[in-house]
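Below is one structure, written out as structure tokens; comments come after it.
As you look at this complex, bear in mind that one protein chain is not there, while each of the others sits in place.
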Amino acid sequence: MAALLEVNHLTKQFGKDSKALTDVSFSVQEGEFVSIIGPSGAGKSTLLRCINRMIDASGGEIRFQDHHVMDLKKKELKQVRTKIGMIFQHYNLVNRLSVIENTLHGKLGTKSTWAGVLGLYSNEEKKQAIQILNVLGLNEMIYKRADQLSGGQKQRVGIARALIQNPRMLLCDEPIASLDPNSAKVIMDHLKKVSTTMGITVVVNLHQVDVAIKYSDRIIGINKGQVVYNGSAKALTSEDIQRIYGSEAEDLIFDIGGIHAG
Amino acid sequence: MQADIFAKKKRNTLAFLLLLGALTILAMIITEYNVLKGFTSIPKAIQWGMANFYPTAESLEKLPVILDKLQETLLVSIAATTAAAVFALLFSIFGSNTTRVNAFFGAITRGIATVFRNIDVAAWALILLFSFGQSALTGYFALFFGSFGFLTRAFTETIDEVSGGSVEALKATGAGYFSIIFQSVIPSSIPQLISWILFMIETNIRSATLIGLLTGSGIGFTFNLYYKSLAYDTASLVVVVIIAAILLIEYASNYVRKVIL
């Protein structure tokens, strides 16, 4: 299988001395479910944002499909972005607009400026939005305002907004960090379903090791801006976790045996 | 249902824009506003300003006189504001929901403040012109009345916002009315009160220019004098001096705000 995303020797420097990412390399296959784990401040968010150039990397190479992402011009970059959906920790919805309008925002990238400005969506697009919302179990909420939803529901709208883009890949930045365990499970189940039934590649930043092991095909561990683990979820050992999390690991390893057993 | 929300939004927006358009045309007709002249006047004004509206060496000779008048205007603005603030504080304590003596007095004090606030300083100036004539006092009292109304509202809102909880707490300890006011209400709201006072001084300096024009005193009168006699170079010097004074005071009050808030 060809790699959908390839990251080679990526570095990112903020200011003069603080290096957020150092020589990061990995690749992601079509349809894979990959989790990126690591302590807070390890550079997970920066890495994710470098992939769709919400942040410009300082050096290295990123290839998505056939595109060299870092060399793209403004217009081409927008085109690539339409193929990569993004999901955020704080959902980032426009609170005063309805669920369906928020979902349709995912279509803006493919629209002319005018159609986007005036909010002109075709009937097809609206139908697609409703269909996606149905799949995510939000059929009752379609015309509700985003600020009337619970956290878990908001995140599902976030997923809907990403899915309506017809993306090849989803980038999820801590999608469950602000949710209670039940909603978190619902969201992770949806992401897994998206990956298996629609064949969409999913890259998730997580800080819960157990969740990462349970859902992912592969785990990439990052510490201080460097890849320290890159392998299947099943092969992850306590020593690996120690390496990824350093001194924080003590709190995390307690039941790794249990997870693998489950 | 699905088409409804989008169609309704579109209809609402369209109706709003149509209403706005109709009101605009109506307003243009009754005010006899000339659209063409309005647009062309902007480049014309810039052109004219470049050619005539700047201070020359000669006009600089008038600077001492202008500064003298500026000082008068500044002092009038400050004195009016501080005096108004004292009265406004009294009224706002009686008018605020948390500190009023009873609902009846509260309503009366707020009613008085509403009347004073809604008569513009320019209107006050024209009213007071009868008694005080063309003196600094006309401007002083006009600013005083206007500021009194505005500050009473601002102070009342501040006191309502800031002191609800602490008033309750002190009441619970058995403190008397005046100790509550002086130990809780005023200390906790003083930064905001000062901020409002400084804002009022800034506003009053601008208003003082206008009032000076109407009542023949202060820097406004000076501007009018040169403007009417077509001495635009000197008039522009007056404007420059006013801008400098206002920016300076804004700078000072921003500093104070930053430290105390």
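Letters A and B mark the chains in the order given here, with residues in each chain numbered from 1 onward.
In the analysis below, a contact is a pair of C-beta atoms (placed from the backbone, for glycine too) under 8 Å apart; a residue touches a chain by one contact, two chains touch by 3 or more.
By definition in this document, contacts and distances are computed from a predicted model.
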| item | value |
| --- | --- |
| Chain excluded from display, named as in UniProt, from "Na(+) H(+) antiporter subunit G", "Binding-protein-dependent transport system inner membrane protein", "Cytochrome c oxidase subunit 1" or "Putative glycosyltransferase EpsH" | "Binding-protein-dependent transport system inner membrane protein" |
| Given B:L63, B:A83 or B:I112, the one touching the chain that is not displayed | B:A83 |
| Contact residue for the chain not shown (choose from A:T82, A:Q131, A:Q226 or A:Q242) | A:T82 |
| Residue ranges of subunit A at the interface with the undisplayed chain | 52, 54, 78-79, 81-82, 84-86, 88, 90, 92-97, 101, 105-106, 108-111, 113, 116-119, 158, 161-162, 165, 171 |
| Those residues of subunit B which, in the complete complex, touch the missing chain | 20, 23-24, 26-28, 30-34, 37-38, 40-42, 44-45, 47-49, 53, 72, 75-76, 78-79, 81-83, 114-115, 118-123, 126-137, 140-141, 190-191, 194, 197-198, 206-207, 209-210, 213-214, 220, 223, 227, 232, 239, 242-243, 246-247, 250, 256, 259-260 |
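Following the convention adopted for this analysis, only the chains that are shown with their structure count from here on.
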| item | value |
| --- | --- |
| Rounded Å distance between subunit A and subunit B, as computed from the means of their C-alpha atoms | 51 |
| Of subunit B, residues touching subunit A in the complex | 1-3, 5-6, 9 |
| Complex interface listing, subunit A residues touching subunit B | 98, 100, 119, 121, 123, 126, 130, 142-143 |
